[in-house]
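One protein chain omitted, others in place.
The letters A, B and C name the chains in turn, as written, and every chain counts its residues from 1.
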Amino acid sequence: MRNKEKLVEILLTLIGLSSVTVLGLIILFIFKEGLPAFAQVGLWQFVTGTRWSPGKNLLGILPMIAGSFVVTAGALVVGLPLGLGCAIYLSEFATAKTAAILKPTIELLAGIPSVVFGFIGLTLMVPFIRNFFGGPGFSVLASALVLGIMILPTMVSVSYDALRAVPPVYREGMLALGSTDWQAVKMVVLPAARPGILAAAILAMGRAIGETMAVIMVAGNSTIIPTSFLDPVRTLTSNIALEMGYATGLHRQALFATGVVLFVIISILNLTARVVVRGKTR
Amino acid sequence: MSATAPTGSECKVQAINFSFSYAYGETKALHSLNLAIRPGSLLTIMGPTGSGKTTFLRALNRLNDRVAGTGHTGQLLLDGKDVYGQEVDVAELRRRVGMVFALPTPLPLSIYENVAYGPRKKGIRSRAKLDTIVEKALKTAVIFEEVKDRLHSSAQRLSGGQQQRLALARVLAVDPEVILLDEPTSGLDPLSTLRIEETLRQLRSDFTIVLVTHDPLQAARIKSDVAFFYLGELVEIGPATEIFTRPQDRRTEDYITGKFG
Amino acid sequence: MIYSSKPVPTKPEQRPQAGRYFLRAFPVLIFIMIALSAMLSGCRPRAQTARGSITVAGSTSVQPFAEMLAEEYAGRFPERPPINIQGGGSSAGGRAVLTGAAQIGMLSRQPAEAEKELTVITIAHDALAVVVHPQNPVHGLSSDQIRAIFAGRFSNWSTVGGTSERIHVISREEGSGTRTAFDELIMAGSNVAARAIVQDSNGAVREAVAQDKNAIGYISLGLVDNRVKAIEVDNVKPTLANCRAGTYTLIRPFLFVTKEKLSASGQAFINFVLSDDGQNLLAEEGLVTDNQ
Partner (left out) sequence: MNAYTTSHRSKKEDRIMLALLRLSAFLAVAILVFIVGYIMVQGFPVLNLGFLLSSPTKMGREGGILPSIVGTVVLTLLSAAIATPLGVGTAIFLTEYTREGTFSKVIRFGTESLAGIPSIIFGLFGFLFFVIRLNMGWSILSGALTLASMILPTVVRTSEEAIRTVPDVYREISFALGGSRWQTVTSVVLPSALPGIVTGIILAIGRAVGETAAVIFTAGSSLRLPQSIFDPVRTLPVHFYILAREGISIENAYGTAAVLMIAVLLVNVSAYLIINRVAARRLERR
């Protein structure tokens, strides 16, 4: 009987290591394939080079880095206020019944696959932007709108939970002092829930930066540093997905190197999220 | 001054200079306890909170092992063998030393499965054997009549008193030699309390029982020896009548007269 | 102690919770899963799967035509091993054949260095058509004009006889067969503008041009339909006849590449593709074949 327990314990320890092993394998394989490109092109030239033309061995991904950040910033500008506003309304002002209907609806819609958002963007937003604002239609604006809507469910549910975690006594205290509902929320509830809301924003940002297929469909994928909202743009993730099928040799390693850069950015994002959430709540 | 009950190899449970500490020695819960309990006897342990009563109980069936940073010195003997010995099979030990917890909590299973839980873990598979064990345990715990036609319904729907007697039946089903009860009636109404006490009196002859309680009347009602613990030391031990009428030690006296809880 | 021998009454429908039985099987489930994934991760010769199905992988330009051929092949010879058509791009196809992940690779460009060792079979030629929106007044452009537009030097339709609107250039991603052919046949050394919109398939380029009156792009002639207009290049209409006659020069080869020891069933598929039936099917789809 005793050795069965020992066996189970060993097995569970191994299983426990599965997530770390997968992470290790991912880092190993992506870096192994990507690092030679850094060596050959030079990390600095690679990350700050502004021309991406693999055929001519011009391998700079600054346009893609800029593209990723501009598109993600745009997505946050669209998604954060809308998501946070909706979360505040549901948590603080909506009647229990409406909240009980709206919140699950939004959470169910979190399951909408990203390609569907991309296609809606392609068929509705791109033509609208082209006709209404001019330009090719494939643009930073289209990407920001699509990604902004995609991160809504994450933003709403995580912020809602953060707001709900604020004890009712905070609100009653303010109301007792004769402040209005919104005053109570602004003065007490939001500051108290700030770490949770920040975590929600970072989570949403992580999802926006990591999105690929939807962005390829609406961003235009041109390798320029976008200067206006109507400029076509290419993100780091699109760069990988677009050319991976055709890339060989240094070009292929450069795409994996793009993956390494993306991985580093995402890790920095995750670390800040942990620090922000843990730092504030202690 | 630590009085010890009659020693001798024939005692069931014996503590010899047994000390116990938590948090890597930071907090000392028991200070070189010397105590012997004869087989088939019923000992009630009383004392203010934090006097080490529960620690002693949980040392006997080694439930304290689940807490990080615990340590002990001295010996704690069951039938003359140290429960903390190397070759001790903890599962077997816990079967011989059953425990009823303060809050009546049935497992999220049917009444039948609650009682059959221990025997199943011991490896008893056959349906017939389990049935007889369950019936015997429920009868001994004086609850069989109330539940015999809903054995497979959920145990959650029993009353507090019934759940505690079910807990007792659960322990009995494993055929223990010692039964530990950690303030078993603290959460119960007076009627259920009396019924539990009545059951304990009947079990006295077949099992060695150690009962922790806050209620001096309970100790008197079940006419057991009483051991008084204070800050991890055994202050006094003796028949309930003697302890309550002529306490030797002032600390015992203060406790009984309710100076401190 | 007397105990009644009557077994305790247990009603069947009140069995203990179902969770119990699932959970007794839980450790077994874990072992099976671990054993399964461990066993499967052993290398197995992928190309010759148990049923000998043939994997054809590579250029997304060739893929639609290969899928159509595979459908016909399966229809005519149901008893033969099925043909799996995979996309992934010309380089992925070449590499798949080299690593054994596929028996037949599809290229829509000349073989690269690493692919030179493979046997190369030309199954057809595909003409590149430069396409604009049907309502775009421009009917023809010289190759120099096309090069200037795609390089970004000409940015307004008025400079080539169209309405005074900005030109939206739509190109394919670097490395794709169509893009490589376009670079060789038209761009001849100069670069496609970085500002050009990039779409990752001929179909997507066609959709983008069909949606935007000011767009110009290039796709394989076989994909041109009434939603876009193929323009004349150096005053030559992009028709199959002109392709065969050689007057329309924007032509690129569709190639199959294989390793020497190709299986019989793989060779049978290639023979079918090269047969008159196969070539006619490709011609019907707008490709330039040699047998007419």
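The working rule: contacts are C-beta pairs under 8 Å (C-beta built on N, C-alpha and C of every residue); 3 or more make two chains touch, one makes a residue touch a chain.
Remember, it's a predicted structure, so these values are computed and weren't measured experimentally.
The missing chain, though absent from the view, touches A, B, C when the full complex is examined.
Of the listed residues A:90, A:129 or A:147, the one in contact with the hidden chain in the full complex is A:90. Shown as candidates are A:81, A:167 or A:191; the residue that touches the absent chain is A:81.
When the whole complex is considered, the residue among A:60, A:74, A:210 or A:232 that touches the unshown chain is A:210. Counting the whole complex, the residues of subunit A in touch with the unshown chain are 1, 4-5, 8-9, 11-13, 15-20, 22-26, 29-30, 33, 81-86, 88-90, 92-94, 102, 104-120, 122, 149, 152-153, 156, 174, 177-183, 186-187, 206, 209-213, 217, 237, 240-241, 244, 256, 259, 262-263, 266-267, 269-270, 274.
Of the residues in subunit B, those that touch the hidden partner chain are 61, 63, 66, 68, 91-92, 94-95, 98-99, 101, 103, 105, 107-109, 117-118, 120-122, 156, 167, 170-171, 174. Mapped onto subunit C, the interface with the missing chain covers residues 17, 19-20, 22-24, 26-27, 29-30, 33-34, 37, 40-41, 43-44, 46, 49-51, 53, 55, 57, 64, 67-68, 71, 82, 84-88, 96, 99-102, 199-204, 206-207, 210, 227.
Everything below uses one rule, namely that only the chains that are shown with their structure count from here on.
Counting steps between touching chains, the shortest path from subunit A to subunit C takes 1. Averaged C-alpha coordinates put the centre of subunit A at 30 Å from the centre of subunit C. Measuring from the averaged C-alpha position of subunit A to that of subunit B gives a distance of 56 Å. Of all residues in subunit B, none touches two or more other chains.
With touch defined as above, subunit C holds no residue shared between interfaces to two or more other chains. The touching residues of subunit A, when paired with subunit C in their complex, are 8, 11, 15, 51-56, 63, 126-127, 130, 135-138, 216, 220-224, 231-232, 234, 241-248, 251-252. Residue ranges of subunit C in contact with subunit A, taken from their complex: 27, 30, 60, 87-92, 94-95, 112, 114, 166, 168, 173-177, 180, 183, 191, 194-200, 208, 211-212, 215.
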